[in-house]
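A single protein chain has been omitted; all remaining protein chains appear in their positions.
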């Protein structure tokens, strides 16, 4: 058991934290949000330069072969800065699927371009009716003479409006919600029949509704063996949840610091409000929630390498339950402790609150994960070891 | 809408509150607990004298025809005093069943003797396997030439050890947990085949395990029409839950007062601990819980007269959920705010905590009632009126 | 004792309900049902409909357009309004400045203002909070200096709700800088069009414009607009604070939200079941319904007991109303968030206002759910945060 970072990991942590500290203060973030894509292309280039965009990929694809810990380090820093860029969509989800399920040709064509910052991806998987069931895919792909024809609707695709390519899930067989029969395809966002409607989200990010009408693909556009995509989808979803857990911990840390600082400086009735015991205790409860969340983000990261997908999923669900509960508590209480200023758009703390809120409906809400964990028997076996 | 008591109700309230204030302080209670039956026979006589034991019965049976509000008034005062006497067992449950389901002869034989204090009853209904299902009756009654023969085990019969007569539920037909096929019988506690094992309970009251082996009864010992007893059982259970709700409110009121008084007098770090904001806020949360519970005890009382048993049951379950949650919060926090002294047997507050704890497993726990309420559609219709 | 309504009260409820059903414009009702924001016109229109019926200011004295309703009738009226759902009459007018003018204003002030308050010809906003004061109202610093027959006002207010829509402001100003905290404060009515008065928006986290900063730069206010005596404004403000006992819990509004959540959850599928049919959801909602029912009865108790208590004595039960009421408002918005799931996360301001021409992302109702959740966080902050409420209850009711 060892909680220390390696020398390389410490360097990564320092460099990404410095970048965010220097280039991602609240005013800069507002500027970035006003760019056409809703995030900073310049920052994206910076991430590429720092090697963040190729982090999880093998060296031959321009990456550095980083694992879960490296992703955690980056996401935690991003969480502090409430960054807007499509790192999760492009690197973790999109790139993750290509690396996991793609052919050598697909990897070679796509991963280096992610790593150098020239290609943005989005994972067009969720559908309006699916809620949080990863196997609920009604979009269809049917065989055509020289490939596939896709038909369907994708909903709330994170950064789907700015992506150059979409990884689209579609059903080639079976019923809605069947585990088998799901395929993944690499679809050019500009392809005929792809309609995108982009919009801002409550937390300042971007998403898109995507309609796929008679979209024609080549056989070589399939990612992995058609019909057997669900395990890959589950695996990248688990990685995304671990990444979001780390992002949440970064955001909680910042929210905690901002709130404690506010308690020290804000005066009422002639004294700093941080001298009021009830508010002190609330701040301590925020710290407790933060430390518990930090522990579970570590747990999620470690368990990504677990060989048994059921054990991995249990750990990720457990971590997600803790992250969501801590995030909700910290977000709501940080706003409450700030009083009026916490409610304003011009002040940073409310944006953390909104980000925690948006996380709650990303890849399964708290109840979804608690139910999944409970169904799987929980974390403690009833029978003694 | 009117929350005022009538003149008679105010008189009842004053007299029972005075009796408890004068005759049921903490030291007197300890004395009463040491009596053979675990409660005060003298107090029982006092209750009879005040007319409390005949309160719900018609005048021709020596009662005063009181309703739910009168029962609420009495139980609230009893709750303050943490009284030990078998009022719930004898008057509310036992007497209630006789009044509800009994023949004229049975009423005339039993109710006046309850009212004058000469007869104690207990309701031997619960069984070891039944948990909180009122229809789960495995004890059997089979027809015999000149009556019935009962066989079975009853568990956790409140005041079953001191009762003169038992109202025993038994199945004459159907399967365990069937709604139909349950009968009630009046069984002399000294009858052959009745074995009782009495014991003290965690909250200072008494209960008994009762074994019924080949107990022979006459046909006239059946209470109401055999096989159709469940609705009566449900109705007296609802009355008992409303009575316990009122008792709980009395106990919560006392616990609240004792705690606030302690906060005012106990000094630490040179000042009364009631000056600490975190403890002040906790005391306010106790008050909020108390007032919410008081409202729901009123609601339960009012809804006892509801003609539709399903609506009545919903209201009782809703009230029970609130009472239990408030009781748990107040009990735990009152002990916490007292610190060490709250943990001691010699100090009153811990006994309130234990009483709230015991209520939680009486006639269905919180989850049981929340589930029942939810199954029945809750309190607010999804469709607008 | 009887918690049920009397036949007369039931008849009154039916009358109110029928009126709301018939008199409320369909466009306003639809916005209310969808949780959409109302325009200034919507609010004015509705209050004038109420006023025409004689119901805009039912708790005012008869001579000023009020009614002789019992506390229970007033309670029923408010509940039915929230359940309709119909918008409340503008609280600043009818519950705040109106009662103060009735209690402390001159006859001339009454004649000048009260009819216009009832009919929403004048839209008032409240100028109490200042930067650095927050829940500590009494430390306010905006000054008013008498210069001939005018006060000259300088300073700044903040969190001024809907100041950008208002014609007038009732305002606390410091008229005696030497006096301590509560003393030296006066209560002024200020025309928002006066020269030197500037309003600047404070956008909130729901992306909307509820609040403002208001700046006073040598704003000249006729001295006749002073309410009561100079330097006694704090007394009038406190009268106002105590004046609003019920209604603050907004039980009807929370009930309406729960009702909506149950309806909508029946349309959201979780696997092959509707969300509304899962045990977990039903029990979570039922737990809130229990608390709401308790609060509803607590509120009725406060209403009913009000006549038995001397005016200065606060019913302990009334302390529950703000604290638990806001907690339940927030819980109800959280349930709606859970029902909407990811659909709530699209930011669609035009659909929030009902002014969009295109179809919304997700179901039509989902555009309002997140802004509603975000904005309702303010319920436990504004009007004396719940922490301040607990301080006050601990001191006044528990004697700690």
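All chains are identified by letter, namely A, B and C, in their written order; residue positions are counted from 1 within each chain.
Here, a contact is a pair of C-beta atoms (placed from the backbone, for glycine too) under 8 Å apart; a residue touches a chain by one contact, two chains touch by 3 or more.
Because the structure is predicted, anything quoted here is derived from the model rather than measured.
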item: Displayed chains contacting the withheld chain; value: A, B, C
item: Option from A:134, A:149 or A:298 whose C-beta touches the chain left out; value: A:298
item: Chain not shown: contacting residue from B:32, B:61 or B:156; value: B:156
item: Per the touch definition above, residue among B:80, B:256, B:294 or B:351 touching the missing chain; value: B:351
item: Residues in chain C touching the chain absent from view; value: 279-280, 283
item: Contacts of chain B with the absent chain, listed as residue ranges; value: 126, 128-129, 131-133, 136, 155-156, 177, 197, 199-203, 207, 209, 267-270, 276, 278-279, 332, 335-336, 339-340, 342-346, 350-351, 353-354, 357-358, 360-362, 365, 367, 371
item: For chain A, the residues touching the chain missing from this view; value: 1-6, 9, 69, 260, 263-264, 274-275, 277, 280-281, 283-285, 287-288, 291-296, 298-299, 302, 318, 321-322, 370-371, 373-375, 378-385
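Just so we're on the same page, only the chains that are shown with their structure count from here on.
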item: Farthest chain relative to chain B (centres taken as mean CA coordinates); value: A
item: Where chain A and chain C are represented by their mean Cα positions, the distance between them in whole Å; value: 39
item: Length of the line joining the C-alpha centres of chain B and chain C, rounded to whole Å; value: 42
item: Inter-chain centre distance, chain A versus chain B - centres from mean C-alpha coordinates, in Å; value: 53
item: Residue numbers of chain A (touch at least two other chains); value: 276, 278
item: Shared interface positions of chain C, touching two or more other chains; value: 387, 390
